[in-house]
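Here's the structure, in structure tokens; my notes come after.
Of the protein chains in this complex, one is absent; all others appear in place.
Moving on to chain A:
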Amino acid sequence: MNQLEDQLAVICFQPDEDWQHVMILDEVICQKCKTKQCLTFCPSSVFHESIEAKQPIMVLYKQCVECGGCRLICDNIDFSYPRGGYGVTFLEG
């Protein structure tokens, strides 16, 4: 986890405070979900399980790198790109 924090720390983000672009549609489905693939799949660890049981999965959308993959692995994830100009900015290619 520490390693990813270092990786995320060097990325340039323009977070959108007013609009969340990755969301979970139905928390009840998550409670019944056995695989919870979102937790390992996301390359920037946007999805987190709460320490307390039965709490909804946390979505740290401001650290999303916009690969767009999560929407393809789970129909319960609603993903669209951030609003124009917001989100990740890659500078190094």
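Everything below uses one rule, namely that a residue touches a chain if its C-beta (ideal position, glycine included) is under 8 Å from a C-beta of that chain, and two chains touch if they have at least 3 such contacts; residues count from 1.
Just so we're on the same page, contacts and distances are computed from a predicted model.
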Name under which UniProt lists the unshown chain, selected from "Electron transfer flavoprotein-quinone oxidoreductase", "Anti-sigma factor", "Xanthine dehydrogenase family protein molybdopterin-binding subunit" or "Menaquinol-cytochrome c reductase cytochrome b/c subunit": "Electron transfer flavoprotein-quinone oxidoreductase"
Touch residues of chain A, complete complex, unshown partner: 3-4, 6-8, 10-11, 14, 19, 37, 40-41, 43-45, 65-69, 72-73, 80-85, 87-93
